[in-house]
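A short write-up of the structure that comes next.
The complex appears here without one of its protein chains, the remainder shown in place.
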Amino acid sequence: MSTPVLGYDCTIDELMVVTFSRAMANDTRAFNGAVSFIPVCGYLLARRTHAPELVWGASSIAVDADPDEIGDSTLSDSLWGGASMLSNSPFDFWSYAQGARYNTFAFRGAQMDAYGNVNNTVIGPYNAPKVRLPGGGGMADLGAMIPRIYLWSSTHDPRTFVDQLHFRSGIGWGDGGDHRERMGMPGGPQLCITNLCVFDFEPSSKRMRLASLHPGVTAEQVQDATGFEVVMPDGDVPTTAEPTAEELHILRTEVDPTSARLREF
Amino acid sequence: MSTPVLGYDCTIDELMVVTFSRAMANDTRAFNGAVSFIPVCGYLLARRTHAPELVWGASSIAVDADPDEIGDSTLSDSLWGGASMLSNSPFDFWSYAQGARYNTFAFRGAQMDAYGNVNNTVIGPYNAPKVRLPGGGGMADLGAMIPRIYLWSSTHDPRTFVDQLHFRSGIGWGDGGDHRERMGMPGGPQLCITNLCVFDFEPSSKRMRLASLHPGVTAEQVQDATGFEVVMPDGDVPTTAEPTAEELHILRTEVDPTSARLREF
Amino acid sequence: MSKVTTLEEAAASIPDGSTVAIGGLSMNSAPMALVRELVRQQKKDLDLVAIVSGMAVDWLVAGGCVRRVLAGLVSFEGLGLAPNFRAAVQSGQVAIEEYSEHLLICRLQAQSYNLPFMPTKAGLGTDVLGLHAESGAVREEKDGPTGEHYVACTRLPVDVALVHAHEADERGNTRVNPKLVWMDNEIVNAATRTVASVERVVDTAAFTAEPERTTYPRFMIDTVAPAPMGAYPCSSFPDYGHDSGFFTEYSQAARDRETFTQFFQERVLGPETWEDFLAVNSVATGASA
Partner (left out) sequence: MSKVTTLEEAAASIPDGSTVAIGGLSMNSAPMALVRELVRQQKKDLDLVAIVSGMAVDWLVAGGCVRRVLAGLVSFEGLGLAPNFRAAVQSGQVAIEEYSEHLLICRLQAQSYNLPFMPTKAGLGTDVLGLHAESGAVREEKDGPTGEHYVACTRLPVDVALVHAHEADERGNTRVNPKLVWMDNEIVNAATRTVASVERVVDTAAFTAEPERTTYPRFMIDTVAPAPMGAYPCSSFPDYGHDSGFFTEYSQAARDRETFTQFFQERVLGPETWEDFLAVNSVATGASA
């Protein structure tokens, strides 16, 4: 399902996982929600490479889980093998989340805007939707509580990256600028990793800014695939760094031997 | 330490426990705090006699505990034998207490007033106390949350039953009348069981009213031992009902064979 | 007096028009045996409270039992959208009252703690809050002394909570093995009444032997309905996982109205007993012993 990356000895899902993994610092304390194969692979890979102290609460339940493989649900117990704690959702998890003891969360949406806000609720008008989507779930909560938010998308196109969300289910940088700060929310979105490029966020406006291009992709292609105006950095846009053979080997053989990550493609 | 009750084949501690026990309905869901030997004996006795479904959370932790004997602390694990659940204080207990899933609690204080409010904080002015007492603990919480409150005292004298508390640590009927209702608090104090008599609460003023006299005690003696004016009922004041031989036997041999209840005297 | 009854009687005790909270999270630990029985009994006008749900809501919607869904998320995760829920909301046949997980949890907590509201930062800056502007069910506020924004979540009364657990005794003591990980206790605490389906009924001695493992004390559980594999096709950790095959077949059938009607009748509603249902779906019950 996934395509090879031009000039790199890997596929796009692998490049996305490795790029996500490299963004994780050693003091990351992360957890994951539903349909989060890329982040789950990223946390596991980071822990096995440069970030051995990284905390990952599988499904927000199983701390330090080390599953043999990743099943078809990132909310289910198939992910919990090797955990050193099974926490409880209300007692433990929400305490850690509200107080930002967990500091890292990743989400995607059917739509995302320039500020990293996401829609997973409806396509079309709220009261007469063309498509009723699952709903925001924890996005509206965790977007407001967790300081390091990461976004990703395996479908970088103008239907996903839109100028106006049909519904704001989860908050990224909100209206931009100091909106989060004014609302008393910590941090905000750090990166958005797509199948074409990596965005970071321009520090003052908090709009998505092109940070790196995957091999073979041009800035024009990114802009064409994006429904809002992409902030271009000063100077040249670097190419997304190439995964090492070790990273790919660990991802393919230890982290995700059954390629569950392809469920996102 | 405890004295025989005139004409009854029991001592005053036993009469108090049995009287407390009989006030417990079968749908009682009770728990206990510190230095609560009389209520603990009362719950256990009621469960072994007329109220088999009564719930008692020992120390607010050990649901349906059935200890072999009662130790020197009613907050400690010596009370937890035979429990069917060890609940957790923040997660379980406070949820059950705030929502009045537990419906019964008993407390005493160094001072009590006519409305069943109690002081366990200071004797003398708050900022320059003659005696610094332990503090109100959970009284201020549970007094506001639990609908069936029971009071007791083994020292019925004018220093304990006062017209003006030096500090209101726990709320009974508050300022009386509909005060609790106005504050959104359920129920209120039901009885106060002392070493001289039983008080209930006059329905409109919510002041202590003489409900029964222990054998050999007169209404005048009660009034003399009480620092506020006692509401007298219409008609004669009954004598507190005599414990049955079965109640006394169960109390002495099964519920409290080591007479831990005498620690209150 | 034993609290143990049948799935049929447990479901029969729930009147049309009730507010019913459904336990479990997504494909995990949902009380599917009870849900199936509600559909079989053709309940009407239920208001469902489902923090994060999927198949349970979809069955009830497919059965025409639902007036309104109060939810944070309804889906089959990576296996797709919940097809009947999706169609019913799009057509306006079922109303949706939109929350996030934590907004709904805080409404349940306000109810169980007997408070006018519970505060949270959840939902700030999203479109969810605007949907509640008129009802005031959740409302944005600003703290006086600090100027901080928060959301006040008001009480949510729940008539009955349905949860699935592993073991209960006749008195209602109930436990989840090895421990409760999901948020079922939030709906149990908020509900007037709770029905627990359980993998098996055990003696009270099982609870007194390990009192630290009890999840709900007897006074929180009103009715116990034995249902081995009672969360199928969802999971009941650690005894069995969700059945992806069922989810996929169900979704495929739902692409066509007639196919789905037949599938739903044959595979879900038709079998007379829960054991028949498991047999029709080729589920071995040994796994839960």
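Letters A, B and C mark the chains in the order given here, with residues in each chain numbered from 1 onward.
Simple rule for what comes next: contacts are C-beta pairs under 8 Å (C-beta built on N, C-alpha and C of every residue); 3 or more make two chains touch, one makes a residue touch a chain.
Just so it is clear, the structure is predicted and the values come from calculations on it, not from any experiment.
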Across the complex, visible chains touched by the hidden chain are A, B, C
Sole residue of B:S2, B:T104 or B:S169 that reaches the chain not shown, by the stated touch rule: B:S169
So one chain is hidden, and I want to know which residue out of A:R101, A:K130, A:R159 or A:R252 touches that hidden chain in the complete assembly. A:R101
Please identify, in ascending order, the residues of subunit C that touch the omitted chain? 113-121, 136, 143, 145-146, 148, 150, 154, 178-179, 210, 212
Spell out, residue by residue, where the missing chain touches subunit B. 34-35, 37, 61, 71-78, 80, 86-90, 94, 98, 121, 126, 128-141, 143-145, 167-171, 174-175, 179-180, 183-185, 263-264
Subunit A residues that touch the omitted chain in the full complex: 29, 55, 57, 62-64, 80, 82-87, 91-92, 95-96, 98-101, 145, 184, 186
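Note that only the chains that are shown with their structure count from here on.
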Most extensive contact between chains (C-beta pair count): A-C
Quick check on this structure: which chain has its C-alpha centroid closest to the centroid of all protein C-alpha atoms? C
In terms of CA centroid distance, which chain is the most far removed from subunit C? B
Subunit B and subunit C, separation of their C-alpha mean positions in angstrom: 40
When centres are defined as mean Cα positions, the distance from subunit A to subunit B in whole Å is 57
Where does subunit A touch two or more other chains at once, residue-wise? 88, 90
Touching two or more other chains, which residues of subunit C qualify? 185
